[in-house]
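The next block holds one structure in the form of structure tokens; read it before the comments.
In this view, the complex is presented without one of its protein chains, the others remaining in place.
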Amino acid sequence: MSEELDTGFFADWLRAAAAAIDREAAHLTELDSPIGDADHGSNLQRGFTAAQAALEKEPQDTPGALLLFTGRQLISTVGGASGPLYGTLLRRTGKALGDAAAVPLPELTTALREAADAVAQLGGAAPGDATMLDALYPALDALDAGSAPGDAFPAAARAAAEGAEATVPLQARKGRASYLGERSVGHEDPGAASTALLFQALATAYGEGA
Amino acid sequence: MSEELDTGFFADWLRAAAAAIDREAAHLTELDSPIGDADHGSNLQRGFTAAQAALEKEPQDTPGALLLFTGRQLISTVGGASGPLYGTLLRRTGKALGDAAAVPLPELTTALREAADAVAQLGGAAPGDATMLDALYPALDALDAGSAPGDAFPAAARAAAEGAEATVPLQARKGRASYLGERSVGHEDPGAASTALLFQALATAYGEGA
Amino acid sequence: MKMLINVPEKVVPDALRGMAVAHPELSVDVENRVVVRRDAPVAGKVGLVSGGGTGHEPLHAGFVGPGMLDAACPGEIFTSPVPDQMVRAAAAADSGEGVLFVVKNYTGDVLNFDMAAELAEDEGITVGKVLLQDDVAVTDSLFTAGRRGTGATLFVEKVAGALAAEGAPLEQVESVARRVAENSRSFGVALSAVTTPAKGGPTFDLPAGELELGIGIHGEPGRERRPMMTSGEIAEFAVEAVLEDLGRTGPVLALVNGMGATPLVELYGFCAEVHRVLGERQVPVARTLVGNYVTSLDMAGASLTLCRADEETLRLWDAPVRTPGLRWGA
Partner (left out) sequence: MKMLINVPEKVVPDALRGMAVAHPELSVDVENRVVVRRDAPVAGKVGLVSGGGTGHEPLHAGFVGPGMLDAACPGEIFTSPVPDQMVRAAAAADSGEGVLFVVKNYTGDVLNFDMAAELAEDEGITVGKVLLQDDVAVTDSLFTAGRRGTGATLFVEKVAGALAAEGAPLEQVESVARRVAENSRSFGVALSAVTTPAKGGPTFDLPAGELELGIGIHGEPGRERRPMMTSGEIAEFAVEAVLEDLGRTGPVLALVNGMGATPLVELYGFCAEVHRVLGERQVPVARTLVGNYVTSLDMAGASLTLCRADEETLRLWDAPVRTPGLRWGA
């Protein structure tokens, strides 16, 4: 448990996340078409790009401040359902991390879980409703099970991706897809897919930094 | 020149014309699509159907009255450019025939030519402008050249059809097609096509009556 | 074909039944296809009558009411109405002061209105006429049916309608209508073809990535097909085409008109570009109207109409109007 994750690592993560969202924006919007309103990719792209630009101007110097700041940026620029939800996820994680200069993995996992619960509460959704939560919670379980970032992050990325895939047979019960009733079955939830990207970016940022 | 065309024959002609228009309405509208406003077939169909219905209720007892009445019906029910033009064609033909109980071919030809000139004047068009006139005048020339209905009507039908076909390479100078300028080249004029149908119906009605 | 209709043959009467129930202030004769303001004829007032093919709504029936038209007669889809309708409309609108026919320059409309004018005069109605031919896309007018009447029709109906409402005599109403018509020019573009009920499919093929420049309002193709342009480029093209023909001008009325299927958000964006281009050419815009006013069924696209805005035109434009399609001050 000696290894700690510093501000630089979190900045790398957010950069990798922004790059992944940028690359996959069209795909995310595509996922949001048959069961939603075809904007998820462009929503997150706008938000993560704006957050990166804001960070250029106002670099943050602790992991907590960095995540809090980024979460606020998302809230102010994304809109839609995903803006407040992802914004809250990052804000609450940042808040929980306090002003430590670096954080060990278990502390990050605890902070993320607290934030995930806040997201679940805000949106009134539960795992199995075919939302981002279906990628988020499995990823957190994988982080819990991991011993160090080097294996926990890739495991979380895999778990998130599997969780996203597992939304395909589900009937959506929250968000726009729920309007479709049974017709939402057979489609991957776009928010779960973007959550998988965020955890993939976590693994990538760590792998490249290592 | 002993053979005369009586009211029954003209009624047959108008019935055959209505039937032909009915059958070819979609095709005429199709011709009016690329260079017009896609209504020529339904315009004439509405008018000829209405005229037939009106004739059921108010049968006319001379060729002149019959054509005059039908022309008035067309004016009152077709609208567009073709309504006043075809209405005038029939009205003026009927007027020229006066109240004779039957008319010989040359008299009919003269009446039609007088009416065609009235149409040309009304619309301000001349042969070569890619309008109905390009089928009408060749048909009249064929009637002129014919010696009896039995050969003159089929010849007029052929001439009208050829005249209609000959509008394909022309640039339209009247009617909606003229708005297209050079882009009107390469299309058969819908009004010329419907005029060909009318002369085809003339031949058919005579052939069947014979 | 996918349309919100019963059968193609009933589109016009069905719509008139709808107008009748939605607008009790109008008197709608579904059978004879005439829409009249309920209080017509208005004593001492010149009657304004217009009409044309259906498919351009709210033009014309949607512009019947105080301050604009007294009566309108809708023809079949894209088909001029017949003289019988026009005579009926004229009779309903005439208070004894005469009526003005507002006619868009299409062969069918001109021929039918001319016949109607003759018949109406026979019935003792004095008839004036103004011909709309504002579409600059139709060039070489000598070799065509002449320029089409499009967006300027709205300007003429509004301005002449306001003057008629003030009680001006036919001669004056006709003269202001002529002036507005002469002072107006339009240019339109299409991003898609039209599907008419009668045909059931698009009137022409317009491939993805291309647009038609210089279209009319009847689903006919334009003068030219080009690779898709941005809203800014289209505004430059349209303003250029209009101003080249209109010549040097002071303040203008601008109509940024949707053809029917282009979302309002795009029309407003186009409006911004039109204003930018006019600004660059030092043409002040006195009034701007944005929306679907002179349409072409489900065509995507837009047209621009500019009208020289002299003082009287502006005053009459601003006067109250109360119709289903255009309403202010009342």
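Letters A, B and C mark the chains as written, and numbering starts fresh at 1 in each.
The rule is simple: a residue touches a chain if its C-beta (ideal position, glycine included) is under 8 Å from a C-beta of that chain, and two chains touch if they have at least 3 such contacts.
Remember, it's a predicted structure, so these values are computed and weren't measured experimentally.
Displayed chains that the missing chain touches over the full complex: A, C (touch as defined at the top). When the full complex is taken into account, the listed residue touching the unshown chain is C:L267, out of C:L267, C:V283, C:L306 or C:A319. The missing chain, though absent from the display, is touched by one residue of A:L85, A:A160 or A:A192; that residue is A:L85. Within the full complex, the residue among C:A15, C:L119 or C:L170 touching the omitted chain is C:A15. Chain A meets the missing chain through residues 29-30, 33-39, 41-43, 46, 75-85, 122-123, 173-176, 178-181, 183.
For chain C, the list of residues touching the undisplayed chain reads 1-7, 10-12, 14-22, 54-55, 57-58, 62, 77, 191-192, 208-209, 211, 228, 230-232, 234, 256, 260-273, 275, 285, 288-290, 292, 295, 297-298, 300-302, 322, 324, 327-330.
Keep in mind that, in the parts below, only the chains that are shown with their structure count from here on.
Because contacts link the chains in a way that matches no line, ring, star or complete pattern, their graph is best described as other. Across the assembly, the chain pair joined by the most C-beta contact pairs is B-C. Chain geometry summary: the mean Cα position of chain A and that of chain C are 53 Å apart. Chain A and chain B, compared by their mean Cα positions, are separated by 73 Å.
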